[in-house]
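The block underneath contains the structure these notes are about, expressed in structure tokens.
Here the complex is missing one protein chain, while the rest keep their positions.
The letters A and B name the chains in turn, as written, and every chain counts its residues from 1.
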Amino acid sequence: MRPVEIGLDGLLCLLLLVLAWKALRAPHLYQSAIYFIALGLVMALAWVRLAAPDVALAEAAIGTGLLGVLLIDSLRVFARDSKTDPDAESEEPPPGEINVYPAGSARPSGRTLPMILVTASCGLLAILLVEAIIELPDGGGLTAAAQENLERSGVDHPVTAVLLNYRGYDTWLEVGVLLLAMLGIFCAGGRVGFAETRQSNPPGHLLSWLIRALAPLMILAAAYLLWLGKLAPGGAFQSGVILGSAGILLRLAGFQVISRLPPLAVKLGLLLGFGVFLIFGGAALLTGRAFLEYPEARAGELILLVETAAAVSIGFTIFAFFAYLNSRDQPEAQENHAREEGGNQKP
Amino acid sequence: MIAGIETHQIYAVTAGLLFCMSLGGLFLCGHFFKKIIATKILGTAVFLLFISLGKRNAMEFADPVPQAMVITGIVVAVSAGAFALALARRIWRETGQSTFEDKP
Partner (left out) sequence: MTPADAATIVFCLAGAVFFLAGTVGLLRFPDIFSRLHALTKADNLGLGLIVIGLVFQAESIAGAFKLLLIWGLALAAGSNTCYAIGRYALERLPEKGPKEVEK
């Protein structure tokens, strides 16, 4: 390996460590969130260096983009003083308050012993881990096995083959985890339905023009990535995330996407991916094959169908995460109830 | 000696260090928000180790199996993170608490 490459990798790794340290140690939560987003973007570069472009796409889009939006949106809630009157809660907090919210004060003082203990044990663990990682033997891996069966899988990109054919179970259950997380968020939020957010400062003409222009382009890009997943990095996850972010952008620009949809369509959108996997798995069982085993001749088409359903469902779910968390938290159950009866039905 | 270092080794060691750093952060940071960030970094460190070990004997493309699992993992980690944020926000809304400590 050339020294230039070692220098680049070393610099990236150093940057990763520094950003992680800063994210954990920043005095303000807002800075913490920004450092975390920066960490995710540098991590995407690290994935590219490790020859894993699929992971880089997923990390940049989901790990950083979506979670970053959710984190910053949550700051809006945490920055709000819980003791203020309910009327004030509907207003956006002044921007200064987000910045000055101290996280350091959350740690109780006079707890040096646990701190020393934790630091020492983590340091010891670090030494042992690094030692173990260096000692690991080379070799192993499943690259050859994945390549060998590629022809039978119906797609030409090994990562997609693993995701949707060899390890279809994982992907199915993962779509299930998304669904579960959505249900959990409904429970934690204490309400169902996506209340409209009153924008305290509506987006300008420029922004709303841009988003109007970008939304179709993003849907096109999502379709392209989905189709490309057969031969090259891309696929259901990345495409779903682009769909989801198109929805998030539309909502941020003030277009009420999800609350316009009939409640049944919302539920169907959330369930689609999981359901299609289940139907295909069941059909495979009925015709005497293993669960989620595709007939070899038609594997390509079937995988594309399952992928499309999964992408739509993933996009819909992550958009729903944001739409739900972003809609106004209402402590008053009555107002909540009235709103739901007007707009959304309880499932 | 420097010429003997491979890309995956650098990243694997970094992953180990990141893991320990965020584990410490998980214990020492009080605020839910930071605990969630620490958990996310913890997960990312595991993914980094996984992928860099998958790169050990690959030529131009890393081992696809860990890659597929990490993509799955990223999505699951984000869903868990979103759920954790929702829980933290509910706790904050109901009790005004943002840490596990009892209020003085």
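By our rule, contacts are C-beta pairs under 8 Å (C-beta built on N, C-alpha and C of every residue); 3 or more make two chains touch, one makes a residue touch a chain.
Small disclaimer: the values here were computed from a predicted structure and weren't measured.
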Visible contact partners (per top-of-document touch definition) of the missing chain: A
Residue of A:187, A:210 or A:268 touching the missing chain in the full complex: A:210
Residues from chain A at the interface with the omitted partner, ascending: 95-96, 99, 201, 203-204, 206-207, 210, 213-214, 217
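Keep in mind that, in the parts below, only the chains that are shown with their structure count from here on.
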Between chain A and chain B, centroid-to-centroid distance (C-alpha), Å: 13
Contact footprint of chain A on chain B as seen in their complex: 2-3, 5-25, 27-31, 33-34, 36-38, 40-41, 44, 47-49, 51-58, 60-65, 67-72, 74-83, 85-90, 92-93, 96, 98-99, 101
Chain A to chain B touching residues, read off their complex: 1, 3, 5-6, 9-10, 13, 16-17, 20-21, 23-25, 29, 32-33, 36, 39-40, 43, 46-47, 49-52, 54-55, 58-59, 62-63, 66-67, 70-71, 74-75, 77-78, 82-83, 103, 106-108, 114-115, 118-119, 122-123, 125-126, 129-130, 132-134, 136, 138-143, 146, 158-159, 161-163, 166-167, 170-171, 174, 177-178, 180-182, 184-185, 188-190, 237, 314, 317-318, 321, 324-325, 329, 331
